[in-house]
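One chain of protein is taken out of this complex; the other chains stay put.
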Amino acid sequence: MAKRTMAVLSAATLGAVLAGCGAGSTSPAGSGANHSSPSAMVVTWSSNPQTIDPRKIYDGEDWNIGRSLYVGLYDISAHGQLVPMVAKSAPDISDHGLVYTIHLNPKAVWSNGQPVTAQDFVYALRTELSSQFQSPDTYLWWMIKGASAYESGKSAALGIKALGAHTLQYTLSTPYSAFPYVLGVPASFPVYPGAISRVAADPVTDGPYVVAQWKTGQSMTLNQNSHYTLEPRTYPKHLQFDFNVNPSVGVLRVENGQADLVADGIPSANYQQLKANSQYAADITAGYQPAVILLALNERVKPFNNPLVRQAVEMAINKKHLVKLMNGRAQVANGVLPPSLPGFGSDIPNPYPFSPTKAKVLLKKAGYPHGFSTTLGLASEQTGGSQIETEVEADLKAIGIQVTAKPLPTEASAQAQMPMMTYSWYMDYPDPADFVSGFLTSPAIVGGSNPAFLNDPKLDQMEARASAMPLGAARTALYKQIDERAMKDAAYVPLFYPELTYFHSSRIHGFTYPAVYFPAIYSQLKISGN
Amino acid sequence: MLRHVARRLLWSLFDLLVIVTIAFLLTYLLPGDPARTIAGPHASVADVARIRRQLGLDAPLYVQYGHYLWNLVHFNLGTSIEFGTPVLGDILAKFPATAILAVSGVVWELILGLPLGILSAVRQGGLLDRVSSVLSMAAIALPQFWVGIILLFVLAFKLHWFPLGGTGSPVLWYGFLPGLTLGIGGAAYYQQLVRSRVLEVLPQQYIATARAKGLSEWAVLVRHVMPQVMTTLITQIGMDLGYFMAGVVVVETVFGWPGIGLQAWAAIKALDVPLVIGTVLFGAFWIVLANFVVDSIYGLIDPRIRLR
Partner (left out) sequence: MSAVANLQQPLERPRRNVSRRRAYTTLIVSGSIVFVIVAVAVLAPVLAPHNPDRLFPNGLSAAGNPLGPSRAFPLGTDQFGRDELSRLLWGGRPALLISVIASVFSSAVGILLGVAAGYLGGWVDTLISRFVNILMSFPLTLFAVAIVLIVSPSLINLIIIIAAIYWTYTARLVRAEVLTLREQDFVSAAHALGATPWRLMIRHLMPNVLDTVIVRGVLTMAQVFLLEAGLSYLGVGVQPPTPDWGLMIAQSQNYYGADPGLVLYPGIAIAVTVIAVTQLGQSYRALRRRA
């Protein structure tokens, strides 16, 4: 999924203060004495959930909250394996990879005691893809038979049906080997049709938790779902999310024992001091996120329609220095496929390595010997937003390009006019197809997920071939070639693969490094002494 | 008397009408297509056209203005782009927190400003007078968010005296620092105001008479000086309450205090223009109301005002 993601440090700054813990004097983070409840895990987040309806869940902490309330057919393990949840076992694949039949686990029940049925999944998908519903997740389902005609309201036929209460069948329009992974993302979770009016605020759920209280813009409390049996009930009895908390204040709260986790990760300002404090060694969990942060250079707006200008921009940007600005908590990116993607990370060479002098020559060749002025659209809550803004403005100024940063407008038509913008892609499921078909070869249309309007028919053909190939080395190699070819175009300038560093109280255990976007699966955590 | 109040009321209503008109022009005449925004990034051209019709955005300006007023009379301030909920509902849901903060801000202004003002006037030129003059000068000159950041860091984090932002129970404990931050600038101003007012009153003839009657210095202060000071202060308190009710964006943002200011700030980040403008209107309403009440009370206390 793209854009709106974790706010590690947004350009427009939120709330308050600061870090700084007198090293030595402090006890391990949140030793527990101050916690209001020993059985509640408190999570701070700088933002607010957009929705808790799984059919609309798109990004941010929404994913983790969604996974706390619901489970789908499968989970994706830390190693990228499919783990059956509501499904009894792996799907039966027939008809040359076009038909997926899945048997449901009769033990899966809703929080009101009713069994989870195949009809619930059918209902969820048919409503999610309907034109009135306006889900941002429809792009995930492009391979379902009849999806596009159904979405535009031209046809009622859709490739999903229930064969009895506990058998579900998906039909695809084209073979797509990564399809079972799609059945692990929140957008594939079922909803309970019998209480659909409650789905937005107080839903009947089939996951580890139910909503106990939600004060919009302030906090949300979840209680264990007593009907849930798909995972051992060793996870915290209650989850409490505090919203609109500046991440730096969140860190202080964890240090003072008033919170257990900062969902945003550790801000740069606090990182050094936490890292230097040996007491916290066990309370910091880090890993590369399966994500890539990029600059999108709009091929439809002058002067970025000129490939030489795009190449000059990539050559001018000092990605290494940018990574240093992020306290080294990122890895320089040369392609879109992140190295943490299990088995797929493509370590391709940068076709336009850093060289301001060569960049100037290219600009001259392109007809801009004195540079030009342009605008950089900053996605809201962009990971590393202020660092990217500062670095790009300074680097491009050095080759004569004057950059003015502006918040990225929310309207698609206005975005299409934006010459240059930050863009990020967070993995939905551990397969390169998610990145490639998700934005690189996504149709170059206004309102699509390809904001640079990269349009290369050869690339599309390669992608069509790769996505149908069986999972394995040959497919991996082809995706690497796709990445390499796309990068030569320089419509997307990959900047870095971000690292997510969590700071949590020492009483919380069980963090595993996530293979997918879920940074924290709360039902896999434990509170010690509880 | 009643005529005076009625006239004020009519003027206040007129003010509100003009304010509403300015807000209307801000929302509808400036760039940005509300239909497109509401339709969302995935909408088709046809969807946008449909929503335009639904919203009446293809109608002439005066018709739209009519709609806007009609909606306002029915307490409809529009729909939030981010949440898709009625703006007024969102504001009213957050208003209690802002009201608590506003009241505690005024309480802090009085707790700090009143005694310091009186004492520094009584002992004019003394140590307390000098110290409080310097402090009030600094308190007025420091940016509010800077004060908040430092209070939060020192009192909440280092000394563990208060919670680190947010709200909870008891609310007075959570509201302590935000209220203090809000009130500190005003307290400095109250100190200066009270000090100068007391200095004006003290040399008056009736004070000397009271003293001559053998009243203690304390009794003179309470019985003769305080009423004068309070008459001056009452206007200021009323206006401050109005301004604070109107939303204290910076303080609420620094402390993550869940009031209408923090909500407006989140709306600003989400470019949710209807919610921002709605909050501006709501705030303006409070200020107009405060103006009206203060003027009316003032008319009661001081009949000369009525003649104007």
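The first chain written gets the first letter, and so on, giving A and B; residue counts start at 1 in each chain.
Just so we're on the same page, a residue touches a chain if its C-beta (ideal position, glycine included) is under 8 Å from a C-beta of that chain, and two chains touch if they have at least 3 such contacts.
Just so you know, these numbers come straight off a predicted model, no measurement behind them.
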Candidates B:A141, B:L159 or B:A212 - the one touching the absent chain: B:A141
Selected from A:M326, A:L341 or A:L525 as touching the chain missing from the view: A:M326
Contact partner of the left-out chain, one of A:N48, A:Q311 or A:Q387: A:Q387
Among B:F14, B:W161 or B:Y206, the residue in touch with the chain that has been omitted: B:F14
Contact set of chain B toward the excluded chain (per top definition): 11, 14-15, 18-19, 22, 26, 30-32, 105, 124, 137-138, 140-146, 149-150, 153, 182, 185-186, 189, 192-193, 195-196, 199-200, 239-240, 243-244, 246-251, 253, 261, 264-265, 268-269, 271, 273, 276-277, 279-280, 283-284, 287-288, 291
Residues of chain A (touch criterion as defined above) contacting the omitted chain: 9, 11-13, 16-21, 246, 248, 267-270, 272-273, 275, 321, 324-328, 386-387, 389-391, 393-394, 397, 404-406
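Everything below uses one rule, namely that only the chains that are shown with their structure count from here on.
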Distance from chain B to chain A - Cα centre to Cα centre, in angstrom: 40
For the chain B and chain A complex, residues of the former touching the latter: 32-33, 36-37, 39-44, 47, 81-83, 90, 93-94, 145, 148-149, 152-153, 156-157, 160, 163-167, 253-256, 258, 262-263, 266, 269-271
Chain B partner contacts - residues on chain A that touch it in the complex: 10, 12, 14-18, 20, 48, 50, 131, 134, 136, 138, 152, 215-219, 242, 244-246, 249, 252-253, 255-256, 258, 380-381, 407, 409-413, 415, 447
